[in-house]
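Of the protein chains in this complex, one is absent; all others appear in place.
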Amino acid sequence: MTQPLLSVEHLAVHFAGRGRLFSPDPPPVKAVNDVSFTIDSQRTFGLVGESGSGKSTVARAILQLVDIHDGSIHLDGDDVTRVARSAELGFRKRVQAVLQDPFSSLNQVHTTETIIGDPITRHLAIKAGDERRERVADLLDLVGLGHEFLDRYPYEMSGGQRQRISIARALAVEPDLVIADEATSALDVSIQSQVINLLREIQRERDVAFLFIAHDLEVVSHMSHDVGVMYLGYLVERGPSDDVYAQPTHPYTEMLIASIPFPEPGEQAKRRGLRQTFKVAEPPSPANLPPGCPFENRCPVAMDICREEMPAVTQAHHGGEARCHLHTSGPELGGGSVVEFIRSEARGNVGV
Amino acid sequence: MTGNSNEPLEDADLPAGTDELLEDVGHIPTPSGLSANKTDSPRRRFWRRMFKNPLGVFSMLWFLILLVAWVWPELLATHDPFKQDLTFTRLYEGPSSDHWLGTDERGRDFYSRVIHGAGFAFRSILIAMTIAVGVGVPLGMFSGWRGGRLDRAIMWVNDVFFSLPIILLAMAVIIILSPSLDNAMIGVGIAMSTRFTRLTRAVTLQEKEELYVDAARISGLSTPTVLARYIAPNLLSSLIVQAAIISGAIILIGATLSFLGIGASLDDPDWGVMLNRGRNIFRTEGIWQIVPPGAALILTVLAFNLLGDAIRDAIGRDASNNALTISKRVDIAPSDRPHRPGALLSVRTIDVEFPSPGKEPVQILNGVSLGVLPGKTLGIVGESGSGKSMTVLSALGLTPAPGRLTRGSVQFDERDVTSLSESEWQEIRGKDIGVIFQEPIAVLNPAIKVGKQLMEPLLLHTELSKAEARQRAVELLAEVKVPDPERRMDQYPHEFSGGMAQRVGIAMALACSPKLLIADEPTTALDVTVQGQILDLLMDLQKERGTSIILITHDLGVIAEVADRVIVMYAGQVVEGGLADDIFGRPRHPYTKALLDTMPQNHHGGEGDDLAVIPGVVPAPTDWPVGCRFAPRCQYATDRCREEMPVLEVLSDGVIVRCHHHEELSGEAYAGRGEVSL
Partner (left out) sequence: MAKYIGFRLLATIPLLFAIAVVTFLIAVAMEANGSIAGQVCGEGATTECILEIEESLGLNDPLPTRFVSWLGDVLSGDLGVSLLDRNASVNELISERIWPSLSIVGLSLIIGISLGMLMGVVAAIRPGGLVDRTFSVAAASVIAAPGFLIGMMLAWGIGVELGWLSPVGYTSPSESITGWFKSLILPSIALGMPTLAIVQRQLRSSMANSLQSRYILAARARGVGRATLIGRHALPNAMVPTITVIGFRAASAIGLTTAIEIVFGIRGMGEMLVSAILNRNVTVLQGGMLVVGLVVSTVNLLVDISYGFLNPKVRLNK
């Protein structure tokens, strides 16, 4: 078995609270807890979850933008959990990112040539000039933009065009891994599909691995080979994307799937029925996590043990992992799909 | 003194980055691209706006004069400002051809003294500003970038100095050193540095969170590079505005200190000193002696302030319209289509246009019609900029100014409401028609308790007493399944999550049991799991109350879930409409079909299964094609499409469609749709 390109082990990120000058700090926000996954080269790992579940924080931890509380990150077997200053340049060349907001991820005061050219100068030591300009032009070809964009400022472009510039910038230094955090979320439907196709095409041609983050499971599973589902900082399920989508092993995954509106009235009516079995409740605050399963207050099949004990990670039928008591207690599903169980329970509750 | 995010204008007004950005996030639909002329760079636009602003031009001219007076006073002055003429008749002389502004108490030429005064003013600015910017900007940048306890400590000290009167700080320095204008300006500089520290820190904090700073760090750029190349340019415009205004303040304080006799030396031709001289004699000799230095002082400070304003206006967005501005009444051409019988709300062929300075007005809605039947749900779907929100706002008489309705007719509940006055509308809005918006928290007033806001429509539109209204409001919260409604009543909007806030929004819209509920992207800002629950709530309430709903969204899945009828909008027009089953089962318009095809839900292949795409982008209203507006992106477009705009046709099954080729297309090319499966 070859070594994975990226391996994240037991990652935890906490944000210290910020009190006033003369008062004690509030408890830390536990944004990411005990998250582990690997990405093989030239593959795509997708990360889904609702807003605040810690997806971006995982990305920012890998990118060395936030301090890590616990756990480790390896790139090609090298420990890069805390990259030393001297090694930073090499690391930065290998891992790049495309960020969520096409408006604010580009600096308004620079032209495309500078935006894409800056990292080229930094990492490939090609000074501003004809050679660099040519390289930037090639990258524009790759992302499907004309050369007239070389001298444009971000405000002269549409959202989709800006996102293409971000992608070109990420690819400029020929990285091994590109982290795309909500890279398509801010775009219009018709533009979103253009960018998704572009990313897939780039992966085929350029041999890069992606960490693809989004809140839309439909988009993520379309993009990725494997997916991880996050809830309140925990990775609650992980596995091959088609299997996770078809036979989820965690109730939250099932809830996500049921919540995606389907553009066909008949099919949508079915999903709606399933969705309604989940309880309306506010998720707990990441600064004040309950001792048990964080999903407990919304879970339709919660048991007593769920309130008291944090579920451990168990092997799932699809080869991945799930973090739910159902596999070891109660129905003891042993890593199997939770779909049938939830549906029968739900029917039981309604008394059908 | 508190670390309040709502910084006041005078101290930390941050001119926003660009207009376009604001227009995009400020959801009030402004036709994007209207003002954003592609060839108009911000720098060009800045100077164009500066020169079009008479006050800006005035201040720039005045500075030109002052600059000459400072650098080369002999060019303007007619006499030596220090040359005394103690001949008795020469004191306090009025204006004459030799002494244009007369003479002072020692027979010195007043005009020349005033001219030389400019030098003192600029010298003061130079000293104080060097200290203020030199200390304040690096400190603010450091503090903001560094964050943490050190930042808080620095800001605490800064705020202490910030809140002390500047004159007092200047006095303290004078006491410690010795009375002189230069020493006073050291004190003023220290005091003013606190303004720059605050501003710089605020901008740095804000920019630090911007994704492009992350992007720069990911690219491997070092911290100093990021600060210099990324943060500093964005700081510059705010700093310039602030510096202009503070320069004016520095001159004022310098003049005050000189006036008190603890600034410039009493012989110097400084404006404050001249005013001090004038003070001693105005009761006996008249006011003339304070007029020239006073006028010079006022004009200079005014010029600085106006310059600051002009720069701010030239960078920032146009604030001349607000949500209160009622758009101008114009003659509304009637619609040529009859209203739909039995419809609760019926909109017929409305046009909305925005005036564009010096050009033809830009039409952003073109012949939009829709109707909703009692108890039914109409979905409006389209991409951003297609005119969805504008349509319903205009139907409610809320066309955002300066836009205006120029054609068409609106009928609500059998009544023509096309040209109701604002006060007539107030009777209907909130009572018969409720509205739910996209950003559930932003539409709640942050300063008012949620309960109070919820009671507002009840008190306005019903006879309920305050206590009854409160009771009813609690019931409403319970009805929309807000847990613990009593306690929630007394909370403020920022204590609500997006989902809970949207429930409040729904409760508010439904408070007076309206006949029609308009929901503009009610779930777009929410998580997908919460979205489902909000939609469930809407549907349940509709079932109980028989309310009609118009639901606007860009998500076809949401439409599929809730709508009975659907209209699809593209570039300010309705391109297709009909029963939801027909639209999803057998789309007739190429745009509708393409939209459905791009959704990943309709693709479940592996490696090779790329999503269908619609090439190109939605054009801006100024660039709408003459023929079919979808033609540049349509795979079926013909020459006819590019030349002639298709009309909206009503088909035999009641579907309406705007396409030249719908008949041919719905035959073969579309076959196969309708068998969507998972």
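Order as written gives the chain letters A and B; numbering starts at 1 within each chain.
In this text, a residue touches a chain if its C-beta (ideal position, glycine included) is under 8 Å from a C-beta of that chain, and two chains touch if they have at least 3 such contacts.
All figures in this text were calculated on a predicted structure; none of them were measured in a lab.
Only one of the listed residues, B:P457, B:G499 or B:G557, touches the absent chain: B:P457.
Looking at B:P95, B:P179 or B:P233, the residue that reaches the missing chain in the full complex is B:P179. For the options B:L306, B:L345, B:I550 or B:M599, the residue in contact with the chain missing from this view is B:L306. Although one chain is not drawn, the whole complex shows that of B:G278, B:G385, B:G557 or B:P646 it is B:G278 that touches it. Within the set B:S97, B:S163 or B:S652, the residue that contacts the chain not displayed is B:S163. For chain B, the residues in touch with the chain missing from this view are 1-2, 4, 6-11, 13, 26-28, 160, 162-168, 171-172, 174-179, 248, 252, 255-256, 259-262, 275, 278-279, 282-283, 286-287, 290, 294, 297-302, 305-306, 309, 319-325, 396, 398, 422-423, 425-431, 434-435, 437, 439, 442-449, 456-457, 460-461, 492, 494-495, 505, 508-509.
Everything below uses one rule, namely that only the chains that are shown with their structure count from here on.
The residues of chain B lying in touch with chain A in their complex are 17-18, 20-21, 24, 36, 38, 41-42, 149, 152-153, 156, 210-212, 214-221, 230, 233-234, 383-384, 481, 483, 497, 499-500, 527-533, 536, 554-561, 580-581, 584, 594-596, 598-604, 606, 610-615, 617-618, 676-678. By the touch criterion given at the top, residues 20-21, 50-51, 60, 63, 65, 88-89, 92-93, 95-97, 99-101, 103-109, 118-119, 122-123, 153, 155-156, 158, 160-161, 166, 169, 173, 188-194, 196-197, 200-201, 215-219, 221-222, 242, 255-256, 258-265, 267-269, 272, 275-276, 278, 280-282 of chain A touch chain B in their complex.
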